[in-house]
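Have a look at the structure below before the remarks.
One chain of protein is taken out of this complex; the other chains stay put.
Let's turn to chain A:
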Amino acid sequence: MKGNIIKYAQDNIDTDVIIPGQYLKVHDYAELATHAMEGLDPDFHSKVKEGDFILSGKNFGCGSSREHAPIALSHSGIKAVLALSFARIFYRNAVDGAFLLPIEIEQDAYDEISEGDEIDIDVSANEIKNLTKNRTYKMKPFSDIIGKIIAAGGLFKYRPDQD
């Protein structure tokens, strides 16, 4: 899966900046997408392209359980968020709703990957290739159940009895 990076070099990007509380009443996915990241980067909607990835620091998606957060990012075109770590509910929502891949990266990838770099994510090899800088990084493998839910295409398509 290839895409370009939009980088936010900070920790604790919370759900209130990913999709501010005033939009929680909105359940139209296209409209939500126009407000994605509004609390942090008002230019996000004009710069994001289909297939882009976000790269950020620790505890991405902390705060609210609002599924609007991965929905807004996903419908903006974001296919994966690469972060040093994720907040629990954001991570779960991203996977169970099959909105985007939450990829836990190591410090070297966080430090070296820059805004605009083209990245190739190889989930089966647990590798991230930086095509722009010709470097390869390890990503943390998905835990067993997360990998299975992703492979199935979301929680509703996952059949635990067929494991």
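Here is the rule we use: a residue touches a chain if its C-beta (ideal position, glycine included) is under 8 Å from a C-beta of that chain, and two chains touch if they have at least 3 such contacts; residues count from 1.
Assume contacts and distances are computed from a predicted model.
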item	value
Record-based protein name (UniProt) of the chain missing from this complex, from "CRISPR-associated endonuclease Cas1", "3-isopropylmalate dehydratase large subunit", "Thiamine pyrophosphate-dependent enzyme" or "ABC transporter permease"	"3-isopropylmalate dehydratase large subunit"
Contact with the hidden chain (one of A:Ala87, A:Leu100 or A:Met139)	A:Ala87
Contact footprint on chain A, counting only the chain that is left out	12, 14, 16-17, 20-22, 24-27, 39-40, 58-59, 62-68, 85, 87-89, 92-93, 96-97, 143-145, 154-156, 160
